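Complex shown without one protein chain; remaining protein chains in place.
A, B and C label the chains in the order they appear, each numbered from 1.
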């Protein structure tokens, strides 16, 4: 019997190695796998490359991971928000490498990794400083940049419901980056508010099929708070 | 008030021009917009390029459109099936141009058109005769082909439920090419079995949001038959 | 005496209302975070305009009543919002495919500078910015069918934001179609801005005095 549900955080975090590329779901604090990030802090892997839309706020979660010096490089679209104090400190101190990627290019690069597409052309960022070093090509009279797939070793995501096959649903705008990150990593670990029986999820409504998910940990924390 | 529901086939077919690239949803006879294809036959546009996974069976629908000499070129993955007699006749007679595209490349090329990606690399068809004339590139030690976006002027698709904003759901495997074709055409026309009140579709379950749909025509034909 | 003393510049709310007036029913519209978000408040509910938020919300409605907050539903500015009847959710990648694919009729962004040729700079104020943050601005500017900019005509220090050539790092080349400022509504024409409307009491001459980019009256 396939059973992707794990019973402990330690089990969920098994095998995340130093140097790993870690994709972190969520947009702002919604759909963010907070418990798994705490688990990763506990687990100890370091020298990480983190891919995340934002760069953490306050002193917990991703910000804490940064503060502990565990992240070598961050790839994101919007590191600067109210409360991203830790990131700004270590960035100014030259203690972290930053790769800024436009938000749509960021999600498409991960989608490409999950879909077996090593590179694609996009008009986003043409003529801007984010085009530096990128191949530019004229196609049918418009200029485009070649962007490469961005794959993760690990994805930490948050779901609303999950079953033992790893099928997932999300809630409202908490869907955000989670489904695409699930497809882009070798080891996708989901925290979920609810675990349901196999068959309880409407087959027409499953957003992430279990093929993309290796482990599921139930973390019923209630309602998120926007920080 | 936005209302994409049209009351007649003539209204649904307005503005399809000679020479148009027409995307036809469906896989086999499931999810195939049969009524709209009949409408197109009636409407009269000719010199069409048709994009469809199959090339029609029997002497109705797409096969009839072919038989009437209205299709200049067909782009598909699998023209030869039991009953594709019309296609085989006119193809042997040299009366139609055929572009064979691997099924996954076909759907991805349309997705690219809908997603603003003019071209992407894929490993599919490398080293085969379908690679002829295509740019090949080595990326991270593997060979890939550059494939171009495939956009439609018109998409004819079939849905299960629709509302006046053009939001759509599909049924089981009738989903197939329909959602991706909806994104890839300038004018997407959907036939639907059911029309529901705005708000009746679960926002978590809408597969094609109305932004991709211009017109909806209700065609409650009951159950499909596999041909 | 500044030109601003001789006329009545639009307030922020008036600017938002002015943009709202030009959005027809049935359009799919993305409003940039900050000032543009306010535009939605001035589109009457009976005129169906469908707002998109790049974090995967299509058919976004106004802020919820305090006792009816769905804590899983925020907009790109990370504020609580609602979903209108007929709205739907999508993931980030589908959401930006919608943007990049040119399916939005309109995007309204804020900006630091807009050039006469339609170049826009709205994400970074210098080339050595510490921790620049671009978000979805470049995708929206490059992908939307039509880009309008809503911004103050002048910087706090009185410099023109409508320029011959952007000096701040660019967001996109030649993307802007129209600018709504507190002094005027101007179309991008390539060489100079075409002035469609001015704030009450303003003349083209006076407007040109505070505008770096060349202006002409729209015909």
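Here, contacts are C-beta pairs under 8 Å (C-beta built on N, C-alpha and C of every residue); 3 or more make two chains touch, one makes a residue touch a chain.
Please read all numbers here as calculations on a predicted model, not as lab measurements.
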item: Shown chains touched by the chain that is not drawn here; value: A, B
item: Residue touching the undisplayed chain, where the options are A:71, A:100, A:117 or A:155; value: A:117
item: For chain A, the residues touching the chain missing from this view; value: 1-2, 111, 113-117, 163-165, 167, 183, 198-199, 201, 203-204, 206, 209-212
item: Absent-chain interface as seen on chain B, which is shown; value: 27-31, 55, 77-81, 87-88, 91-92, 98, 100-105, 107-108, 110-111, 122-130, 160, 170-180, 207, 223-226
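The working rule: only the chains that are shown with their structure count from here on.
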item: Chain pair with the higher count of C-beta pairs in contact (A-C, B-C); value: A-C
item: Length of the line joining the C-alpha centres of chain A and chain B, rounded to whole Å; value: 33
item: Gap in Å, rounded to a whole number, between the CA centres of chain C and chain B; value: 36
item: Distance from the mean Cα position of chain C to that of chain A, given in whole angstrom; value: 29
item: Shared-contact residues (touching 2 or more other chains) in chain A; value: 108, 122-123, 170-172, 207
item: Multi-partner residues of chain C (at least 2 other chains); value: 83, 89-90, 97, 99-100, 143
